[in-house]
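Mind having a look at this structure? Questions to follow.
Missing here: one protein chain of the complex. Every other protein chain is in place.
Chains here go by letter, A and B, matching the order in which they are written, and residues are numbered from 1 within each.
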Amino acid sequence: MTRAAAAAILSHWRRHPLQLATLIIGLALATGLWSAVQAINGEARASYARAAEQLGTSGADRLVPASGSIALSRYAALRRAGWTLAPVLEGTVRFGRQSFDIMGIDLLSHPLAANLADASDQDGAAPMDALLPPGRFFAHPDTAAELAAVQQQHPVTRTSALPRGVLVADLSLASRLLRQPGTLSYLLILPGQTPDLAPLAQLAPELTRVAAKSAAADTARLTDSFHLNLTAFGLLSFAVGLFIVQGAITLSLEQRRGLIRTLRGLGVPMQLLVGLFAAELAAVAVIAGAAGLAGGYLVAAALLPDVSATLAGLYGAPVDGSLSLRPGWVLSGLAMALGGTFLAGAKALFALWRMPLLAAPATRARGQQAGRSHLLSAAGGIACILAGTAVISIFQGLVAGFVFLGGLMLGAALLLPLLIATGLRLGARLARRPYAEWLWADTRAQLPGMSLALMALLLALATNIGVGTMVSSFRLTFVGWLDQRLASEVYVTARSDTQGAELAQWLGSKGVTVLPIRSSDVRFKGAPLRIYGVADDATYRQHWPLLDALPQIWDRVAAGEAVLINEQLARRYDLSPGGSFQLEPGWVLAIGGIYSDYGNPNGQAIVALDRLLARAPDVPNRQFGLRLPPQEVPDLIKSIRQRFEIPRENIIDQASLKARSLAVFDRTFVITAALNLLTLGVAAFAMLTSLLTLWSQRLPQLAPVWAMGLSRRQLAATEVLRSLMLAAITAVLALPLGLVLAWALLAVINVEAFGWKLPMHVFPGDWLRLFLLALLAAVVAAALPARRLSRLDPAELLKVFANER
Amino acid sequence: MNVRPVLALVFTAWASSAFPQGFAGLGSDAEGFAMPQRGQRLSFPQDHGPHPDFRIEWWYLTANLEGADGRDYGIQWTLFRSALAPGEGDGWQSPQVWMAHAAVTASDQHLFAERIARGGIGQAGVTSQPFMAWIDNWQMASAQDNLENLTLTAAGESFSYDLLLSADGPLVLHGEDGYSVKSAGGQASYYYSQPHYQVSGTVTLPGGAVEVTGHGWLDREWSSQPLAEDQSGWDWFSLSFESGAKLMGFVLRAESGDFTSGTWISADGTAEPLEPGAFQADPLDYTMVEGRSIPTRWRAALPGKSVSVEVEALNPQSWMGTSFPYWEGPVTVTGSHSGTGYLEMTGYE
């Protein structure tokens, strides 16, 4: 019996291959976009973890200085107090034109040493030669190749056990190259400490213990918001895809009502039928899920290079550009497909379960019948919006922001049918001609079948408007900010402090205003903080992008009374002008102002240069901003090059620097734009599938009109017109939703994710473009059904009038 | 320790024959390193301190103790210095590497720990005026410029000790005034001892702290070339007899024939270097330790002094599973003379 019943149920698809294709493609799209995002996130997270592990920092807690660096004598003292620690000195070294991050470790105590020793053995190097001059580098083969191209002095051991982009060396070499013989960056606290040692807080109160998890999670902390953004996008695509799936499942069950009734009449129990349908859905989910995973993998592989560029540019987080296949990812993708399918099919299956044995087939025709369900769905929508609003007004944080957005979007989608129906009713009132009257009424009648697709379109359009507005606002603000921030005509980086001093003197003698860019890296509440010292110069007074400041702020800064902090820092710790700020133990200044500092994940502060030098006399003096008349820039650059041995790329004029910054910015949002477009594509596909699935139900309604003298061509045009009308109304409704979304992204999500708030700018031109795009999507979606209609054999229409059912 | 593979190479070169030619060429030629010279007089307190021009050096203290609980204990405290290149440098540029081993042995347990440190940065080192040897929080220190009175501390994850040592006898110079020959081919080291310590203090074990008293023995030795190429390891005995006399004897095992030597120290502290071959030691019993068969009961004899004794490990499992592994533990002596002592055995594969 089971086999016969299954065969009967499945025979449906043989007659409706397009419906089957819709179901599978819809589900594959949903799973695909979701899995793509997950694959990207997974790869990025794995990269962070791998890098942390490869640098031996995954298991051990760290001791970090509250400010500056750790004195070597402090390390020795802690050692002599019994703490087994591994010292690390980090910095950047330059060989020729290229700089490298270097991590200096004690090869006798660092957890990495064993791996490196093995690699060194395989190289055939003498043991411990890394501790003796000239020293030895350890690097990933790729990095080693780059290094070999610019220096031969120090032998390099290649080992893929290290992440790309970092050179590891014994402290003997690293401290020599970094010219820091007496300082360390941080200390790893090794496992297996002697019990009953004096506590670290007592021995070294100026050092902060950072838990292993949070040390490794430094990158994760910065990038979490980025990944949450991606996940939200993935979930949105998934939801949009499920709309398609839901439509297809409902239709396929609806069309098989007669069949189901017959089978039940023939004695097939309902339980078996529901089981068979569930099995059918599961099979579809697995097939479509697998297809989606394959597609998602390709999408992820295509997007990953941009994502890794973004993460590197924005957060300095290393992500390999290659994608690996993780079993967990495959399983979760399939689970999503199965879960999504049953979520989408639950209502239809439940309806099937409740279906009485004898009842007239459902006629889905009249808009009025749907009126009540529109009201119900609208009520649910309002509840969603209210709930989201309640969450954001009570809770704070990124998750609350996304809950608000989720509530808003879902609520708006649920409100959509009622709004469109109302709009159509209003339109019908305006209609004077019978054709128009019929068109409005018929469109309204078609709404229940279209509303899911329209919801998908609404979400896609609103997301496009919202994210587009966010990105464009950000870009506009960023460009303005760059103009202010990059006020100097030329930026030069000398190769050494000595050269820097010579350069500054020489430039001064030529009448060029030299603004030293000197900074000291410290820790504020465990997180990195960079303190810049600035000279008192009109450039800062005129150009620095202050968001909020006390009067005479620059006088106060110059007098050493006040500190300027960046917006991120102010928001993270709820600081405002007039408050006080502890830069280092014993160095507290009034907060004089807050400045915008886009694209920087970390805290930053500005003090008078002489005050910084008084605290940290040995901060490097190699970077300078130069003020001079713009027309003299090319000559100056040329003469600096002639006189000083400074690599070409170390002298950058303002325009190039801006261009470079903007390029990084634009690359950051490539993935956003790509996901935007894909979501819109999915929505267009949802419309197409809705129109196609409504096809067979449409004929009985079209045939009489045709019989009354509307040609098939006119009917086809009507189909397109109807689709346009629905898309247009949806697009109009999407605009306010998109703007609310943009506001939420700029004022809530951005603040949480990056630490800065951005002014919102509106771009009506973009809206028009998007409106046209929505209409285009509507035309494309309606084109296929319309074409079919215009070429339809009259016999098909005549069947409607056939007397024999 | 993760650095084990690296360090093993540095220290095993002279401690066993696993690398007979030595990765740094220890067995043959000393590149730039100072060599022990016959007739060179030792000079104190300077020679209590380090000799960075020599490749290797150690401060090696062992003690046989009796606890207030009536049980026998042994402790070891060793600081090794190994130079990757001769001489000293500033900070991280120093070529000196330090390693220390500490152990506590009872008949039923043997606990040990290892520390490794860079020279030049203050984490480890030795000064002679006043005398102090340290690595991390382990140290052997005096308030004076000599080795008469020392405090000794060390701690591992599961044990620690804190002891006072006071010498009631003179330093003993081995060989010819401290020039100690180590092979028939003439390999030699500088070698002196302070074998006359009275020891008291506390040993803390997982079961709790124990007050202990006993006697201890400090060895000081440095060289650049301690082993002949074919020597595979050694068995080293330091025995204290109830008569007050002491015997230091070692066997350097080699394919070409074992080389033995040692020093007889009379109850009054007078030292007599032994002729090569005068000291005899033969294994009586073997014990499986860490997968190797190791002699843990010996017949030791010095016919010239009518010594013929049985030397038996207090705990046959006194295995030092450190970067370079070896056997080291307290022994009891019976036979013609009775007493206690320490036995070190290296090079058993």
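The rule we apply is simple: contacts are C-beta pairs under 8 Å (C-beta built on N, C-alpha and C of every residue); 3 or more make two chains touch, one makes a residue touch a chain.
FYI, contacts and distances are computed from a predicted model.
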Worksheet item: Which name from "Glycine cleavage system H protein", "Oxaloacetate decarboxylase beta chain", "Poly(3-hydroxyalkanoate) polymerase subunit PhaE" or "Putative ABC transporter ATP-binding protein/MT1014" does UniProt give the chain that's left off?
Response: "Putative ABC transporter ATP-binding protein/MT1014"
Worksheet entry | Touching partners, among the displayed chains, of the absent chain | A
Worksheet item: Considering the whole complex, which of A:A441, A:L575, A:L613 or A:A747 touches the chain not shown?
Response: A:A441
Fill in: Positions on chain A where the hidden chain makes contact
363, 365-368, 433-435, 437-438, 441-442, 444-445, 700-701, 703-714, 794-795, 797-798, 800-804
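In the analysis below, only the chains that are shown with their structure count from here on.
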Worksheet item: When the centre of a chain is set as the mean of its C-alpha atoms, what distance in Å lies between chain A and chain B?
Response: 63
Worksheet item: Where on chain A is chain B touching in the complex?
Response: 72-73, 75-77, 79-82, 84, 106-114, 117-118, 121, 126-128, 131-133, 170-172, 175-176, 181-182, 192-195, 197
Worksheet, complete the sentence: The answer for chain B against chain A in the complex is residues 2-7, 9-10, 23-24, 84-85, 90-93, 95, 97, 115-118, 121-123, 134, 136-137, 155-157, 160
